[in-house]
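A protein chain is absent from this complex, but the other protein chains hold their places.
Chain naming follows the written order as A and B, and within any one chain the residues start at number 1.
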Amino acid sequence: MSQNLDVDAKPSIEKEESMFVQKKMIADHFDRLANAKESGKKVVYTFVPGNLTELMLSFDTLPVLPEINALQAGMRKMSGEYIAEAERHGHSEDVCTYVKCDIGMMLKGNIGPTGQKIPDPDLLLLSYTGCFTFLKWFELLRDRYPNCPVAMLHVPYQGEGEYTPEMVKYVVEQLKREIIPKFEKVTGTSFNEGALKELLANSALAENDLVWVLEAAKNPVSPIDSYFGGVYYIGPIFTSFRGTPGAVAYYKQLRKEVEARVEAGEGPITPDGPMGEQKFRIVVEGPPNWTSFREFWKMFYDEGAVVVASTYTKVGGVYERGFRHDPEKPLETLAEYCLGCYTNLNLPDRVGMIANYVKEYNADGFLMNSVKSCNSFSSGQLVMLREVEKRTGRAGAFIETDLVDPRYFSASNVKNRLESYFQMLAQKRAAAQAEVMA
Amino acid sequence: MKCTIGIDLGSTTTKAVVLDMQENVLGRGITNSRSNYDVACDVARTEALLDARFNLFRSGIVGFQQIVGDVDAFTEALRQGFRLQQHLETLRELESTCGHLAGILFTGQELEKVKALYDGVFGAMVIEAEQLFAIDAKRRSDFFRDIAGSSYMKLVDLAAADAGLSFERLLGVYDKAILLVEAHVFKVDLTKVLGLSLRRALDSAGVAQEAHAEFFDVVHHVATVDLDLVVTVGTGYGRARLPFPKEWIRSEILCHGLGAHATFPNTRTVLDIGGQDTKAIQVDGDGIVTSFQMNDRCAAGCGRYLGYIADEMNLGLHELGPLAQTSTSTVKINSTCTVFAGAELRDRLAAGQKREDILAGLHRAIILRAMSLLARSGGIDNEFTFTGGVANNAAAVDALRKLVEENYGEITLNISPSSIYTGAHGAAIFAVREALHPTVLDRVSDKTNEAVLAGGTL
Partner (left out) sequence: MELEQINALSMEELLTKCEAVCLDFNFTTVREWKAENPGQKAMGFLPTYVPRELIHAAGMLPVGVLGADDSLEIVRGDACFQSYICHLPRSVVELGMTGRLDCIDGMLFPSTCDVIRNLSGIWKMQFPDKLSLYFDAPQNFDMDIGGKFYRVVLDEIWAHMLKLNGSTATNDDLLASIALYNLNRRLCAEVYDMRAARPWVATASEVYILMRAGMLLPVEQHNVYLARYLELAEAETKAGNRREMDNARVVISGSFCEQPPLALVRTLERAGCYVVEDDYMMITRWLGCGVPVEGDALHNLVQSYMDYKGESAAKFVPDGCKKGTELIGRIGSTNAEGVLFSAPSFCDPALLDQPMLQEALDRVGISHTAFKYSENTGQLQPIRERAGTFADTIKLWGEA
């Protein structure tokens, strides 16, 4: 879910063509946002999980994703200052740092990652999907923008491990009777089902390619890193571009690049160039840390560890189980999409998914990156860890970081735990090989 | 003789263990980690090699039992004498460093006053040292920083007011000086210093003059024997700082697992409570780690916590356990947050609770945290070994014994008297394996190799 916009990136870094394509998509989007008032386009703030991008685009509105702004601020080392600003305004040190980073950024003028001011919202589309904090977040934003309406979409949680037709119906009813009317009112245009269908058809195309790319990690030499690289790959589809021809083209390009690496038996490209020998195949659960993203990644590739599957790349939609946006049932498909996002799954389901990844991607182990900010992800991860260990017979690793709070990333601590873990895997493997030899 | 060494750079202390090629322990050394890991590493290595020499000395005089009586006691007397010499030398260094710094920080009449004060203070410190290192004396700590620090504070506190000097400023001089002194590794003329110490020990034991020569022969041998360190493996929190090839660095998890296995081969679960982190490790029958958990980001309940408590109560760290054991009614403590340690303590003392009861509660609270970590790592279902500095604390051990039984039933609980060296011991075993089946030696450039081995012999 990241578009790393730091143009100051080291020139030595090898970049794939798709990265430039993505960068341009984002830059153009921020230009459109900066010109929104002149162009008369309406601006809608919303969240990544359960984002209704096709609906937003069908009304010709411009999406803004505060989570993405926060993670960008983290990558640009601005988040510490923003969080401090929010805490000065009475926010507790205990709560989600995405929220505080976002509030702090607004208090300091709401300047986005490109240096342009992000326009005020015309509508707050509160897709309350898989994260309770979203609800508070947009209540807080409504306090800041008292004249901006909130369109609240309550997406029920898959508490019993599945979504029911009644849940779909509830979401569809909200779309029809709450969300769409609010869009119509804000934009002054009527709902255009044809436009929506067209966007949904595009979404499905891009989704096919994304799934192909992520599953390419099943190759003996993984051509991608499904976590550190994966967050770039999900960028367009998890944010403002799903359903656009641009996103379809991006995923085609990405797939081509990955196909080429598979054919050449090559690994992913890291910030320090192509990755060397892949000694450990790891599955990762939990969001990344953004303030020390590169340093964190380096701790993996320096040790020859490649992430072959991650749950974080499913927060904006779980596609590997077959779900695709379906233009034939536009509102139902949006509802099913929201209901199926990763953080909306219950813990036993999440455990099953991780255990499956370990098996299907032939992983040596798995890591839980427990992020302080995000209770939706983190609460219960220690129990999940034990369960995945039980089911797979593989020992898991556990570390603690945060999304964008630089005070909560201790590089030496994380490195110590990761190194210990990789060394343990190596020792186990050596012992197993010795046994086979004997 | 060929030997290997394992060095465990912990957050509080740095430990070293020397092994021969049959994995027998030759010597152990420990020092405070201070601000400079390289120096700490050097000092611990020097101490371990020295210890190896003392152990060789002990073996060398086994035949002289009829002359000295208790061979162990005599060896210990030699060590005390040696430590005193080391201490006095360091003290001289401290005095000159303090004097030098005072010359920068004070002027005129004030400086004269400081000089006069220092003459008295350091004179008294030398006399105190002689008493502290008397043959059968017990000390709160063996670290120079602790011994010198507490007597400096005490003596300066008494003298500063009379001299009309600021205690805080003089304390500042010490704080700067000790860092400089600790960063300095002293070169020792072993034959000479051991000779001095031997004479003191022989005199004190009343050994007849004509028997002395045999002892000096042994001392000469142990002082000059070549301890050839073929491989050094580093572990612990500061291991990344060691100038070793990667293969010579092992995580403390693997080292603690292996070290515990070496001492107690039936160990299946290891709990290590160190200064800054706590680890729960599961190992198989070969000492190979199968899973582990470390304390989360919140370091509440680690060894350092006891340090804060000791400071707050103005006690030595190793006085806490015995005091807690005198408790008759454990106070229930729910928070082991280091940030609130002082406040919690003062609150409870103010509420009339007894020191020993509060301490008993604190020890239980720390072990409760460790119990959670053990549960996270998979629990205990077989022989269990407790390592790390906190394993030397009897009250912590009592609490652990009780809680393990409450939660897991009858389990064999192993604690080695040298448990604090477990990680270094494991590292040294890795070093022996590396020496016997080198994976890197041929790949390591001579330069690196030299750097690693520098200081390998005294």
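Methods note: a contact is a pair of C-beta atoms (placed from the backbone, for glycine too) under 8 Å apart; a residue touches a chain by one contact, two chains touch by 3 or more.
Keep in mind that this is a model prediction, so the values were computed, not measured.
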Sole residue of B:D72, B:D347 or B:D381 that reaches the chain not shown, by the stated touch rule: B:D347
Touching residue (missing chain; options A:E178, A:D272 or A:E360): A:E178
Option touching the unshown chain, where A:P271, A:G304 or A:G380 are the choices: A:G380
Missing-chain contacts mapped onto subunit A: 89-92, 94-96, 99, 128, 131-133, 135-137, 139-140, 142-143, 149-150, 152, 154, 156-157, 159-160, 164, 166-167, 169-170, 173-174, 177-178, 346-348, 350-351, 370, 372, 375-376, 378-383, 387, 400
Where the unshown chain meets subunit B, residue by residue: 296-298, 300, 332-335, 340, 343-344, 347, 368-369, 371-373, 375-376, 403, 407
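Basically, only the chains that are shown with their structure count from here on.
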Subunit A and subunit B, separation of their C-alpha mean positions in angstrom: 47
Subunit A - residues contacting subunit B, complex: 370, 372, 382, 385-386, 389, 395-396, 398, 400, 408, 410, 412-413, 415-417, 419-420, 423-424, 427-428, 431
Contacting residues of subunit B [partner subunit A, same complex]: 237, 240, 250-254, 284, 286, 288-294, 296-297, 376, 378
